[in-house]
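Every protein chain of the complex appears in place save one, which is left out.
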Amino acid sequence: MCLPFFIVKPNYKSNMKVKLINYTPNPIETAFIAARTCYSGDGPEKLWELSVAEDENKIPDEKMHSLLDNVIASGHHSVLEHINFTFAIEEISRACSHQLVRHRIANFSQQSQRYVAVKRDAFVVPDTIKSNPDAKIIFDELIDNAKKTYDKLVDIGIPKEDARFVIPNAAKTNIVMTMNFREIYNVCQIRLCTRAQWEIRELFWKVKAELSKIDELKGLADYLQPKCVILGYCPENRSCGMYPTREEVLGNDS
Amino acid sequence: MCLPFFIVKPNYKSNMKVKLINYTPNPIETAFIAARTCYSGDGPEKLWELSVAEDENKIPDEKMHSLLDNVIASGHHSVLEHINFTFAIEEISRACSHQLVRHRIANFSQQSQRYVAVKRDAFVVPDTIKSNPDAKIIFDELIDNAKKTYDKLVDIGIPKEDARFVIPNAAKTNIVMTMNFREIYNVCQIRLCTRAQWEIRELFWKVKAELSKIDELKGLADYLQPKCVILGYCPENRSCGMYPTREEVLGNDS
Amino acid sequence: MCLPFFIVKPNYKSNMKVKLINYTPNPIETAFIAARTCYSGDGPEKLWELSVAEDENKIPDEKMHSLLDNVIASGHHSVLEHINFTFAIEEISRACSHQLVRHRIANFSQQSQRYVAVKRDAFVVPDTIKSNPDAKIIFDELIDNAKKTYDKLVDIGIPKEDARFVIPNAAKTNIVMTMNFREIYNVCQIRLCTRAQWEIRELFWKVKAELSKIDELKGLADYLQPKCVILGYCPENRSCGMYPTREEVLGNDS
Partner (left out) sequence: MCLPFFIVKPNYKSNMKVKLINYTPNPIETAFIAARTCYSGDGPEKLWELSVAEDENKIPDEKMHSLLDNVIASGHHSVLEHINFTFAIEEISRACSHQLVRHRIANFSQQSQRYVAVKRDAFVVPDTIKSNPDAKIIFDELIDNAKKTYDKLVDIGIPKEDARFVIPNAAKTNIVMTMNFREIYNVCQIRLCTRAQWEIRELFWKVKAELSKIDELKGLADYLQPKCVILGYCPENRSCGMYPTREEVLGNDS
């Protein structure tokens, strides 16, 4: 399958950091031997040795990559679950993290507002507010106010876990996220869509950008696309314009 | 197993509503025939007919209930997954809902702050603040302020999904939650613990209270207990005092 | 979305029984109020009361059904997880059950070969063997042989859990399966495909047939289709002929 890679990177609007800190070594080899084990008389230990060999017996990279291309194109994605990625995600809003943790096939460890005191500058400002001077003034006032109220509540003995009830959604949070490649592929279909909330969309663009930097993945990151690119049409009622709808492409009767 | 049911109900501190609106009919029969299928030459269809029969062939309720008692006591809990419960949960804070949706073996449908405008009175007040006049005054001021700022931001054209960045954690939210009995049993062990945050603890006390009202469950709700009651000791480093620690009960070497 | 319902029922080839024994009452209402809760200022308890009301306040069935049509067409499937179905599945082969339990978002309780003795006639005969007299003779001989060997091993004191090592894949097994509608929808895309193994394909045709009988579902079962019908093209390398491939429909570059 040859996907069009014209999807342009959005203008990043926040200071969030998404840093890949750890991942399954030899990712292509791992998914390859999982796929081969299903259809081979050879055991996975031997397949593994051949895939990571450093002599002339090594299974050529092109062969492994080509099998994975085929696996992804034809939808047999379970072998992609063997490849895991761990990200350090910093300075996203609690509005965004609340959405993020709804993805259930992933592991999250999140900074606790019950135990960690909120800092003065730890708030995300949406771009629509940053670029609107009137909005920015009242936004800053409220945030400042909230922070002062939080500090006062803690000062007069309210536990942090209750004082945080005044903290706005804009509050920044940190998360460690481990997600396998199959789930990243599925989540990107939803969250790279132009209809996704801007912050979580930015988050998964950065996830994709991090994966794109890994030479060992040999272009696997290119498959991370909004669902319209994967499907060949937009499945929503109304398209954002990037792709025609299902009906426009396939007609009414299919 | 005979569990001590002296665990006292906490004083409910909020106005949250937890209403069981739907559940698997014939819950005991469903779990019973699942358990019997594992060890019987009879098929589940026949077992089902016998368990719901209305004549003298009916498997006696006591027999079904006694098998489930044994299943729960000995830890073979997978048959409890066949029983599902759907709850209408209203007026919990977004602080609480953010914790709640971390439980991954459950289905949630939550009110969206991207689409639903925030109402004036839709905020949870923690009891420590409600009962402290100084705290209550500055809390109310901030909440009022946040609501006014939100309204102004929407008025000057900021999209709701961005205006909500000023909305505090105290904002109320609604959720529909479906969870199976095995997972409710597991989650109660964690969330009924006195160390759990008060709001989610209250939520699962109300979950338990709702299940206690169902005659058909024949006392299955009694098994919903904090982990110390299940284990016979507190596994935390320091106990809240209700139960001795593992070390105190079992000694250092086991 | 208007799906073509011309997919013909396969000729059932076995005696497997798939019987829906239990399901979430008011399934349409349950999914509807879950979907409405996301976008409504009203709480789910009130929405539930309106959806199941028996007076003029009742939300019309057409309105609920039409919302769910839209939900399914546009891919926002999480609300379908609140509807659960429990099936009594009998007389499938252990070859089939081994495939079936690979679906991880479901609950299974399966007859144990460690504890339940294998019966004389408890074997599935594939159609290709049934319809080939030469094959049938040697198949029957082997099965008969296996059964006799099993009995002898048990007689001379081998535990059932080890004697069963001689039992062929054809051995029948029983399973109780609970699966939610979202997962049934996903699994049908894979298992109703003509490339799926005939036995598990038959199993999910019968799952679909059972759901089709429920008036309360108001046609929701019509959405259970192989992936080509859902997508509008076959995503495999080679199509079975029912649908053209992705490339044939959309061209090479998309």
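To keep things simple, chains are lettered A, B and C as they appear, and every chain counts its residues starting from 1.
Just so we're on the same page, contacts are C-beta pairs under 8 Å (C-beta built on N, C-alpha and C of every residue); 3 or more make two chains touch, one makes a residue touch a chain.
Because the structure is predicted, anything quoted here is derived from the model rather than measured.
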item: Which displayed chains the unshown chain touches; value: A, B, C
item: Sole contact to the chain not displayed, among A:Val116, A:Ile137 or A:Ile156; value: A:Val116
item: Touching the absent chain when the full complex is considered, from C:Ser74, C:Gln197, C:Ser212 or C:Thr245; value: C:Gln197
item: Touching residues on chain A - with respect to the absent chain; value: 17, 19, 21-22, 24-26, 30, 33-35, 37-41, 43-45, 47-48, 78-79, 81-82, 84, 86, 88-91, 107-112, 115-117, 119, 174-176, 178, 180
item: Footprint left on chain B by the chain that the document does not show; value: 1-4, 70, 73-75, 227, 231-233, 235-237, 246, 249-250, 252-254
item: Where the missing chain touches chain C, by residue; value: 93-95, 97-98, 101-102, 104-105, 108, 113-114, 123-129, 132, 134-135, 138-139, 141-143, 145-146, 149, 152-153, 156-159, 161-162, 164-170, 197
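Quick note on the criterion: only the chains that are shown with their structure count from here on.
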item: Contact graph of the chains (line, ring, star, complete, other); value: complete
item: Mean-CA-position distance for chain B and chain A (Å); value: 29
item: Chain A: positions in contact with at least two other chains; value: none
